[in-house]
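Scroll down for the structure; my scribbles are underneath it.
All protein chains but one are shown at their positions in the complex.
We call the chains A and B, going by the order they appear; numbering starts again at 1 in every chain.
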Amino acid sequence: MKYIDEFRNPSIVNDILTSINKLVIKGRSYKIMEVCGTHTMAIAKYGLRDILPDNIDLVSGPGCPVCVISQGEIDAIFSLLEKEDVILFTYGDLMKTPGSNNESLLTYKAKGVDIRIILSPIDMLKEIENTNKELIFVSIGFETTSPANAILIKEMYKRKIKNFSVFPYNKIMPGIIDVILRDKDLNIDGFICPGHVAAVTGTNLFEPIVKKNRAAVVAGFEIIDILLAIRAIVLQVNNGTFRVENLYKRVVSDNGNSLARQHIDDVFEITSSIWRGVGSVERSGLALKDDFQQYNVLNKFDLIIESIYDKKGCKCGEILMGKKSPYECSLFSKECKPESPIGPCMVSTEGTCAAYYKYMVKSEHY
Amino acid sequence: MSIIDLTCGSGGRNTHQLIVDVILKNLNYPELFNMGDAAYIGNFAFTTDSFVVTPEFFPNCDIGKLAVCGTSNDLTVAGARPEFMSLSLIIPEGYKKENLEKIIKSVRTSADEVNVQVVCGDTKVVDNMSLKSIIINTAGIGKIIKKLNDYNAIEVGDKIIITSDIARHGMAILLARGELQFNGSIESDCCHLYNLFKCLDYNCLNFARDATRGGIAAVLNEISEKCRKGFLLYEEDIVVKNEVKYLCEMLGFDPLTVANEGVSVIIVKRDKVEDVLKLVKKCNYGDNAFIAGEVIERQVVMLKTIYGGLRNVEMPSGLLLPRIC
Partner (left out) sequence: MCLGIPAKIIKISEGFATVDIGGIEREVSTILLEDEPLIDEYVLVHVGFAISKLSEVDAEETLKFLKEFSDEIY
């Protein structure tokens, strides 16, 4: 298919690898963070770690929207399902996420709760006429997904739908990028920046990275995109000149999509939010604006989000920030596995631990 | 896990765990422990299967054909010639007679294709609150030609043949359900493997399984655990139809974990593999067959990507859930 297959051409992949091998300076290490979980998955799926030079160290960042939802936020969903007869609409990503009670949406479904997996928020609209039950949408995702979620909420508002509400769990990037950059032990040389977030926000979002003298390259998700980004980061690091480079121009315009941003602004306002394993982060979440607060499920059903500490031994916090690899967590692949996840990074298939578990070849690390 | 959820029936790790924890613990019969596609009793192979699928009719298949093929395939890959089967129907009240007849006619057509006779059966009707659609349960029996479920026959260096392109059945059902609002259809790969196997020389076959729920990934991991050896697959050679591949990508699925209904994994000696492949390709349903990889010493299922990297092919952990991320 156009725009896919030409970016998977094995001989070009080889050429870029050859070039990267020539460019890397022996004795120097390059620590590169892919912020986005979809990049983590792609890197694992292509077996990239295996074919890159040894001194390129890829670490995974906090870009999995399911992984970073706090335990308290998950528990709030479950406490609603315990007490009210509702229909819950969710993206499939969230189905296996465990609550403090070790239940998941899958087990609630098994107990008879009406839970529907949707691919698009607007798929929910056609259910309005079929029921008087409360229709609840779990609004998750980063800047890429938020415009779509906002459109659903606006549409419900326009149609004056009363039996609709939302778990407002969207996250945004600026705050968490700050947290990573503020870290006094920041040892990351460059960032592979999430292409699909940039398609909405524009590439400015990543300026703070280069101000800290780190490389920032916006990349697509095919293997050639990722390798070109790694090569560009190596070049920036070698030259010591840092700028935001956009290597995903076929999708990302430097200014992003202002119409999409407008939809976010119409419905949401920027707020602080709790990230699992990280804690409260300023300018990192989206709250419903006053006009849309009537749809806030937390108010409507008197739910509270408790602050719950992460499970003992779980290193997800440090893994999300790229400070530790899953192999350094004593629970990884032992107590914590995809079918019985303890921490959030194992829950979503794009979580760092799940990606490692699924795609990494068993080695001395196990 | 205190209750049974959908992941326990999807052919992945949780299904396996449920079988070990609850069923094998209480039913510790030696033949059952093999967990092969069929049990061997004297000169016969014996199997059972249940079929629950919505919708009951989908491209190139329906639940009737699925029931016959599923049963006869289990016998075939165990190395037997399918001969007789039973057919039990559990029908919700209100079910259209016309649809039932369509299903039964399809059972007949499919049974005739491999000369299997339906020789006993049962019919139950239950209230429509407890069942939404028809369920078929079968048992099948067939005479053994050569036992193909013997894990000891698998040796390091042996080659793996997969008899068709993969992941079509799972994606066909997903599309036919219409829940995800796609338009278009993919044909199920459901077919009689016996019509493929019957033209092969059984002396050249060391082991066979059909890769149904959980796909190639599940079946290879199961075999690996039992034979205490591993598998190395070559991504480059794995055949997935384009529409299946891109749909999987859009939903975040790995085709290796998607169900098939007419795809067998056959393990053969290295020096025989080209001959066997040539034959398979000439047989019914074998035109897209390919050599998928080989048996390795280390007990792990791995895949060498097109780009030369290695990655794990894990036992799928359960349901395929469409992702946005």
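The rule is short, and it goes like this: contacts are C-beta pairs under 8 Å (C-beta built on N, C-alpha and C of every residue); 3 or more make two chains touch, one makes a residue touch a chain.
This is a predicted model, so every value here is computed, not measured.
Though it is not drawn, the left-out chain touches A, B in the full complex.
Touching the missing chain, out of A:N102, A:N213 or A:S258, is residue A:S258.
Interface note: of A:P65, A:G99 or A:P341, the residue touching the hidden chain in the full complex is A:P65. Contact with the chain that does not appear here is found for just one residue of A:F142, A:F167, A:F242 or A:Y357, A:F142. Only one of A:Y30, A:Y46 or A:Y91 touches the chain withheld from this view, namely A:Y91. Looking at chain A, the residues touching the absent chain are 1-4, 6, 11-12, 15-16, 18-19, 35-39, 63-65, 91, 119-123, 141-142, 144-145, 147-148, 151, 194, 196-197, 199-200, 221, 224, 228, 247, 249-253, 257-260, 263, 350. Where chain B meets the missing chain, the touching residues are 175, 181-184, 186, 242-243, 245-247, 249-250, 252, 323-325.
Keep in mind that, in the parts below, only the chains that are shown with their structure count from here on.
Residues 1, 3-7, 12-14, 17, 179-181, 242, 246, 251-252, 254, 298, 300, 302-312, 314, 317-319, 321-325 of chain B are the ones touching chain A in the complex. For chain A in complex with chain B, the residues that touch the partner chain are 1, 4, 8, 10, 13-14, 37-38, 41, 44-51, 64-66, 91-93, 95-96, 106-107, 109-111, 117, 119-120, 123, 141, 145, 223, 337-339, 348-350, 357-362.
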